[in-house]
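Pasting a structure here, questions to come.
The complex is shown incomplete by one protein chain, all other protein chains being positioned as in the whole.
Here is chain A:
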């Protein structure tokens, strides 16, 4: 639910489907990795590069060995699939995340605060 503090990450997230993954923070999902292992756990953070942090994870490796992990960090490149839980409303989640980004962007009002996209006048 937390928006990244980085302008670059906000822009990347806003223009791709990663924003959906950022909206399902807190949900329990299965992440299938590129090397055929799977991680079932609660998503605590997803960044613009699809790096995923999970908590309370049941990790099944390629050979099928199961282990319990308190915390798991998966590099974005190593993600193959993320199972979206049934209770998630995709459209609403994406809209909510976009709204949060807009709130951060226009913080301070029209004429106050540092502008994320300067108008031509200020260039």
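Details
Going forward, a residue touches a chain if its C-beta (ideal position, glycine included) is under 8 Å from a C-beta of that chain, and two chains touch if they have at least 3 such contacts; residues count from 1.
As a working rule, contacts and distances are computed from a predicted model.
For the omitted chain of this complex, the UniProt record lists the protein as "U6 snRNA-associated Sm-like protein LSm3", which is one of "Putative carboxylesterase", "General transcription factor IIH subunit 1", "U6 snRNA-associated Sm-like protein LSm3" or "Ribosomal biogenesis protein LAS1L". Among A:28, A:55 or A:84, the one in contact with the hidden chain is A:84. Residues of chain A that touch the chain left out of the display are 11, 15-18, 20-21, 34, 50, 76-77, 79-86, 88, 90-91, 94-95, 98, 117.
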